[in-house]
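Complex shown without one protein chain; remaining protein chains in place.
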Amino acid sequence: MNGIHDMGGMHGFGPIRPERDPPVFHARWEARVLALTLAVGAWGRSNIDAGRHARELQPPDKYLAWPYYQSWFERLVGQVVEQGLVTETELASGQPETTLNPALPADRVAAVLEAGGPSARPISEAPRFGIGDRVRAQTINPPGHTRLPRYVRGRVGIIERDHGGQVLPDTNAHFRGECPQRLYGVRFTGHELWGEGARDSVHLDLWEGYLEPA
Amino acid sequence: MNGIHDMGGMHGFGPIRPERDPPVFHARWEARVLALTLAVGAWGRSNIDAGRHARELQPPDKYLAWPYYQSWFERLVGQVVEQGLVTETELASGQPETTLNPALPADRVAAVLEAGGPSARPISEAPRFGIGDRVRAQTINPPGHTRLPRYVRGRVGIIERDHGGQVLPDTNAHFRGECPQRLYGVRFTGHELWGEGARDSVHLDLWEGYLEPA
Amino acid sequence: MSDHHHDHDHGQAPPSDIALRVKALETLLVEKGVVDAAALDAIIETYEHKVGPRNGAKVVARAWTDPAFRTRLLADATAAIAELGFGGRQGEHMVAVENTPAVHNLVVCTLCSCYPWSVLGLPPAWYKAAPYRARSVIEPRAVLAEFDVILASEVEVRVWDSTAEIRYLVIPQRPAGSERLDEAALAALVTRDSMIGTAVLPPVQL
Partner (left out) sequence: MSDHHHDHDHGQAPPSDIALRVKALETLLVEKGVVDAAALDAIIETYEHKVGPRNGAKVVARAWTDPAFRTRLLADATAAIAELGFGGRQGEHMVAVENTPAVHNLVVCTLCSCYPWSVLGLPPAWYKAAPYRARSVIEPRAVLAEFDVILASEVEVRVWDSTAEIRYLVIPQRPAGSERLDEAALAALVTRDSMIGTAVLPPVQL
């Protein structure tokens, strides 16, 4: 979707505010939201792409105004209901009507975080593109999740790296399968993306289906 | 600028909410803000392009969250100070320190509204493009005001109409002169703008300097 | 989860203090003499009671009943509309686009809220809001459907994004069954939305 999250190249957000030695969390509730999100994720009832898409669907004004971890929290409230972990009634009353056994006990935390969630997948198809090939990012505007930012669509870049097969977010976010495709590192010049006067280059990792020969 | 105002083609804002027979204003303060903005405009210390740009510079989350006429009101507060009509001190105290004669007396309202503010300007340059010519909207990303939306940049359309010379917003908004250029009506197919499956067409009025031969 | 969509409420309900803030600024500007209170009233009176979609409706009815006027309107809308006494602010440079059985026109301003004030008055709230601005250029048929306008697939939709100072007036198709109505009766049928392109005029029930 061409959502508010797809903000690469936008003006008007003001200055960056570097913090040289920030704490990991600025308030304890932020830490709890992070931990709750990871612990709920351990139920395995969703996936990382669907989780990203849930934030993209937040109202654009709220997406911009909410503190980052509040955006996570509002997502989490939706997730626990949608994933059947909590009922609307329980959410309203604060009283559990049934009980479960946590999917992530404390003694499994280290192993789960160390395992992570690799997204590489074997694929049998030969690469459509080789290193050095010129490719054009497709002009697509899907209403659902995609990781092809608007600022590269229709623009020509050069294949720099072949990352092998990777889960396709466009389908996985909608629970329509992992549909792995080859992922490429693609280099675009600033001139190609932004026009006269732009320098330097921007590299993106793009799935094979996002690209066409140029 | 690639601001939040440049929202053509975005998803995620939710449904349209048609009102079949709405009042002209939903609250009296809205009417007062409209009238105040027009009456202050009669001082002639700014122009319509600068006024549009002032809204574009509002914080993006506020731009989306504010009611429309609140956005106008917040702009107006800035304008009266920047245009030297009110001092910060007067704004804070609510007490005028000097007095003026209104630029727009009541008996001039009808004439001023009926006159409007034509933006057509004579230009001597011959047209660079003719009806039916294929043109590409330039890839530009100016940090200032422009009326070339992001969704047509780099896309090819057909010249359909020659509107003659018109004040150029890109300079006028920044008080760098009217720099009139020829304005063209340009037709883009939905397929060119949005890709496979898109139908129909979108017409934009674009200044000559926004276009290059295709 | 992917279909989850929080209900939006994009600020049509103003904060309670905005009316007070506006009043305070108006008082200061009037007391200082920056603005004339009577002029404010006259501006509001103009757009609440004088300049509105009834102007555009008269233009449309004239075009339906006077072929020579229709020709002039399509050739130079600013001049033709001025024949009826309409013009001025946000109507300085007009273009009229005509709906036909084959073509449906829809007007939007993606970048702000440009609208032909001289013939339609001030724009409705939805016209100025993000959903209409964002969606009209990429999914005009879905937008039209939310106005209960369902077009046959062979009808071409032309979207007019008002990116400059040209203002667009849609001439809707004359409704079936209206053959015997006079110009004034025809004008009474023409709705604001039909001149934006978000409505199609229904057949007249005789």
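A, B and C label the chains in the order they appear, each numbered from 1.
Operating definition for what follows: a residue touches a chain if its C-beta (ideal position, glycine included) is under 8 Å from a C-beta of that chain, and two chains touch if they have at least 3 such contacts.
These figures come from a predicted structure and were not determined experimentally.
Asker: Among A:10, A:50 or A:135, exactly one should touch the missing chain; which is it?
Answerer: Only one of A:10, A:50 or A:135 touches the chain omitted from view, namely A:10.
Asker: Check the options A:38, A:131 or A:214 and report the residue that touches the missing chain.
Answerer: Reading the full complex, the residue touching the unseen chain is A:38.
Asker: In the whole complex, what residues of chain A lie against the chain that is missing from view?
Answerer: So the residues of chain A touching the unseen chain are 5-11, 13-20, 22, 24-29, 31-36, 38-40, 43, 48, 52, 55, 64-68, 70, 73, 76-77, 80, 85-86, 90-91, 94-96, 98-106, 108-110, 113-120, 147-149, 151, 161, 163, 166-167, 169, 183, 185, 193-194, 198-207.
Here, only the chains that are shown with their structure count from here on.
Asker: Just to be sure I understand: the centre of a chain is the mean of its C-alpha atoms, right? Then which chain's centre is nearest the mean of all of them?
Answerer: Closest chain centre to the overall C-alpha centroid: B.
Asker: Between what two chains do the most C-beta pairs come into contact?
Answerer: B-C
Asker: Which chain's C-alpha centroid is most distant from that of chain B?
Answerer: A
Asker: Approximately how many whole Å separate the CA-defined centres of chain A and chain C?
Answerer: That gives a centre separation of 40 Å.
Asker: Could you tell me the distance, in whole angstrom, between the mean C-alpha positions of chain B and chain C?
Answerer: Using C-alpha averages as centres, the distance is 17 Å.
Asker: Using Cα averages as centroids, what's the distance between chain A and chain B in whole Å?
Answerer: Spacing between the chain centres: roughly 34 Å.
Asker: Where in chain B do residues touch two or more other chains at once?
Answerer: In chain B, the residues touching two or more other chains are 9-11, 13-14, 64-65, 193-194, 198.
Asker: Do you know which chain C residues sit against two or more other chains?
Answerer: 5, 8, 10-11, 130, 138
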